[in-house]
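A single protein chain has been removed from this complex, and every other one stays in its place.
What follows is chain A.
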Amino acid sequence: MPESMLLAAATGVVAGALAVGLVVLLRRLVVASKELGTDAERATYETLHLASRAAKHLRGDMTEADAARAGRHLRSMLGADSLAIVMPGGLVAVDGDEVVRPVAERLAAEATATGRSQVQRRIALAPDTAETDAVAAPIRAGGRAVGAIVAFSAPVRAGLVRATGEVADWVAAQVELSELDASRAALAEAEVRALRAQISPHFIYNSLNAIASFINTDPAKARELVLEFADFTRYSFRRHGDFTTVAEELRSIDSYLRLERARFGERLQVTLQIAPEVLSTVVPFLSIQPLVENAVRHGLEGKEGGGRITITAEDQGAFAEITVEDDGVGIDPEVLADVLAGGTPGEHVGLRNVDARLRQVYGDEHGLVVETNVGSGTLVRMRVPKSQPGRTAASVDPAARPDGRLVP
């Protein structure tokens, strides 16, 4: 009985795989038959197809392997025997016959120096092979020649010379685009850096005042608060690393709340619900503390009799959900929407910073979710993936690093 069941299951799987294969094959055939147009159409398609495949490898940080892959497509586009892409810094990729390398480098140097296409005829590449012609076209990006395309063919006709020039210009456009990409990424990174929440002058002023009020009445407490202040600023002012762990962030929130409690006294109540599984989750540096600060400053400060802040961290399978809730005065949803959209700086700027950074790092679906209304408190929720293989939390645990160095 089990054998027949298993056999049936196996047959089912094999049949399913075959059916899928058949469908894929049929689809290919249909798509292929659609492509068959006139010769000119097919030539256009062929060229654009090769160009788009080559473009993939020309963007980003080009390595020799990338240049070689792009070269293969460019060579079949030009119909040349061999093709070399020579980029600055000694990056040379040859597709076709490797013996052309020294000639290609020489011609490329000439083309980049003069800024014009170079054609050389009857080059003997090796003692016992037929002679070949070569054309080198400079790649001009940003007003200067940054490299060259060298095509080898026997013979080189005017058509190939023109086509090589066009290909070189097209490659230049790709290089410029990749520079644009790089500067766009750098800009985004700079934006994130600039958005990194800053310790508010308001808070420093209030904390120092609170500490001052204890110096005479309760010197021990004043000393403790100064140390908390030192811990908090040490964490907030650190320059190293854009990520931290939930545990470290909670530690900084603890320091922050102790300082605020010196001012609020019993009017500030805190509840924590922390699932230990999420403590090691990596989050952007200073992404939870601003939410707590927002709850204190805009939720509870204006409320008579103070209130309660509830911080929860939950394990949700592949995600960690962190919420900060206060039962304070709440925010007008329209004002909040305006703030999160980037208008009216000042109020709730901490929320906007965190929201923008979360979106920048994890994508738009991971922005802050805020539930609030006037008079009914505020709940801010963030959801971050637990799995972040590319990111390491920089640690500033002084006990772990006695030399005070910051180690990623």
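Basically, contacts are C-beta pairs under 8 Å (C-beta built on N, C-alpha and C of every residue); 3 or more make two chains touch, one makes a residue touch a chain; residues count from 1.
The rule we apply is simple: contacts and distances are computed from a predicted model.
Quick one: the chain not pictured, UniProt calls it what, "Cation acetate symporter", "ABC transporter substrate-binding protein", "Autoinducer 2 import system permease protein LsrD" or "2-oxoisovalerate dehydrogenase subunit alpha"?
Missing chain, UniProt protein name: "Cation acetate symporter".
Determine which one of A:247, A:335 or A:356 touches the chain that has been left out.
Residue touching the absent chain, from the options given: A:247.
Of the residues in chain A, which ones touch the absent chain?
On the side of chain A, residues 1-3, 5-7, 9-10, 13, 63, 65, 246-247, 250-251, 253-254, 257, 269-277, 279-280, 282, 314-319, 365, 385-392, 397, 399-401, 407 touch the unshown chain.
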